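For this depiction, one protein chain was excluded, whereas all remaining protein chains were kept in their positions.
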């Protein structure tokens, strides 16, 4: 996380240009608070105030600053948060000798939690930088997408399939229980929808024709005057896009990014296809390696290097037609951790896959990411099915 | 529809005390407009303005008055709308001699559409009357619930089941295609959750303990200061309820009514159970007649009589754990009718069954009703599963 | 009041198309409640509920229905309100024999209060009718304005003038105390700004040039997409206007009507003039009869007839540059009546004069009408000064 933030100025750590964005320094404090809360139980808290400031949404852990007011806090200062990170790291290191399987499990959860926030940091930094009048670059360059695999239809037969995960390695509770599901035969596209294809949708009046849209989506597009993906811009008929490497011409072959579920769904309907369900996606992903994203950073070391010359392009999370709900036999985590995933099973849609900003060791074929259908500041894209 | 409105004063036909309620006279005009639009194609419209006024949400049929402003319209007058109804009825009667299967299908759809609005009328009348300072009665009495069936658990075996409907008789597009689904073994409660059980949830702090609630639901309850079902009231520790027969003591054995999905879900979690999926509900309903609601009015004649002395108690729609989305192989209706159901497949949850206000001939085991998880002015209740 | 409402259908009595409009039947009930409250003290209330329903804003008299929810109430029915009016009239008549100066004062206040609501009724009826898709007429015809007096500048000398009223006949508390004020010499226009002049402002880009506008006004115009007076409409470059006699071509010589303070102020600045202060207006009105409005209905009998063939055109209230605040030595009415005027002395501007909808016996040169600067559904117009 610190490497991700290394390229930021102090000022960049403080701002919150939208309620759903958190200031980078809040992420740094929150992830450390998570370790302190779940791995340093019984010890004197680093600061009473900080549980109030860095608790994200755990009702069981007391009151907290309203999410949309995180950007109101100039204090604690960045250097105080970094000191907090060091102090908690040290205390964790001391405890790390004990033999207590539960403790190690909590530590592992804390690491996966921080990996999630590493992607959130990149989403939020992109949003913050794009909001600045001069739209600065975070990376020097973005790698052009590899000559993409030939787009084709991958077939999956009718059958009863096993989906979801078993807790052999670390998994989130929302991936359980592993269970059977019946799938009718279907086909899924080998390639992600790219900017060129999405542009055809726009040029065919996609954003002006209600027949392609869900009712809620149409209302959202009208109310918010939406007519293109989040970071696109049209100047004198030329399309350009803000990426982490700054503002530049739209790369036609790159996967379309930063679209909402409503847009993904409308595009698929316009194209004569549909979005896959999350189980179709998972079964196909297990059969065809191609669905896994090819452009994941090897690890955060790689990301750190990438701030020099490498890439943050490539794969995107893929909207599915499945709403985010409990699997059969779902058993939430225990204690305060029960609020980690379970209470969000309402109103959100599942995305599958992973993005170029997802740490490689965080990726799993059974992984369920979830967002509200109007959200699009995450690295979200489209893969169609029929 | 006219019989349902027969007990209203002109004033009662005009008001819209919430955005989701429509003034009764709007329902009367809208259902007739629907017939005019789909069954009198090619004829001179009764009034150019009225398509603007009575179009509910069909983008393909042009602009329309905003939903939350239907109650701003004093015109057309009730007597003008009734004249419209008669004129369209007459024109339909004339066309009814033609042999044109498509026309008869449209007519049938118009009838099912009006049946839906008959239930909406009763929901809206109840809401309107409850909002009045003196809370008038719509019916003279509500029948006490029959001594309820003994509550027990009904078992369904693991298996591949066929769900959804085939278009042999009239069905809505959202019930298609009939398709296979795999179900793990489960049990479903033979009886609806009743007021007595729900009261225990309240008395155990159900509305004050976030651990039972979805995050969106908790926020909804806090923001709207929700602490009981819509029409309940507590006075000096005594609970009472507004029904269509007026305000009276809470009947403990009656099914709990007018709860949101959030409340239904929180209740089920508190009770140690869960809500069934819509497919679990449908498979169980086919196996056990008891899930069908026993208290449906025989037909609207019966409702008319009931305005004297009979009942409007009994069954309620049952929230399921399934979000409202397209079935595999779903093919929407054609033309403007494609907007009837398909565009709402986002953000809403499925309810199954039917209520005492549902016309008996409108009831089907494959029927999918759908509302947003916060809504509760419909006759909605709870049946738990495990 | 009943004569004003005689041309309405029951439906027209019920609706509230904006928060600031009250349903006509509410006015009928409220004015009677006012008499009941202040002139039938000590008697058993006609209905406990009705004080809740018909109390407008008197904190001292208990809770009341929210102003923007008056249109949610279908009950009491119009015929019940009319019965209430008759019952209170009768009870008043019985008490009218007593010799109690305070009682007669209260009665007089009640009459002046109802006169205010008679104008409000006409404002609200106009707003309601204009909102209907077919924009029905309330009057058969509007009289064309008499050939207007030749517009000229009327001069007033520097001096110390006495303004405000002495309680010799009925006056409102906000007209007291009569006090001295120093005025520099000024000139005021003999004629009201007419539609022709206002049209020049529009055609000169008046609504698009921020330099003419107050900051709050510019924001208001941008936010609400304001580009002309409330009831004007432009179709293919032709301007028309809704009046109480229906929709018709804009009459160039008529006074411009239904403008906000922001618009009046911007117009005056564009024209190179300014609005008069309320004291300038009052002193000039005393000197020059022309400022008094010539087109006042003789009385409500006249209005009743006018529903056939006569007029409701003519004079308008005139925005002044004075905010509505207490005069030196102001003493509010006593008791609940203290809330009648005094508590509104914040954020509103004074209008002087009277309109064609103002009962003649309600007109006074010292009368202070007041509205928020963004409001314009009253009969408001412009008279400039320099």
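A few points about this structure:
Chains here go by letter, A, B and C, matching the order in which they are written, and residues are numbered from 1 within each.
Keep this in mind: a contact is a pair of C-beta atoms (placed from the backbone, for glycine too) under 8 Å apart; a residue touches a chain by one contact, two chains touch by 3 or more.
The shown structure was predicted, so the numbers you read here are calculated from the model rather than taken from an experiment.
Contacts of the undisplayed chain with the visible chains, over the whole complex, involve A, C. Contact with the undisplayed chain is limited, among C:71, C:110, C:217 or C:381, to C:217.
When the full complex is taken into account, the listed residue touching the unshown chain is C:323, out of C:133, C:323 or C:361. Within chain C, the residues in touch with the undisplayed chain are 57, 59-60, 160, 179-182, 184, 210-211, 213-218, 261-262, 265, 274, 321-323, 325-326, 328-329, 338-339, 343-347, 373.
Summarising the interface, chain A meets the missing chain with residues 9-17, 25, 49, 52-53, 65, 69, 71-75, 77-78, 128, 131-134, 136.
We adopt the following convention: only the chains that are shown with their structure count from here on.
Taken together, the touching pairs link the chains end to end in a line with two free ends. Rounded to whole angstrom units, the spacing between the C-alpha centres of chain A and chain B is 37. Among the residues of chain B, none is found touching two or more other chains.
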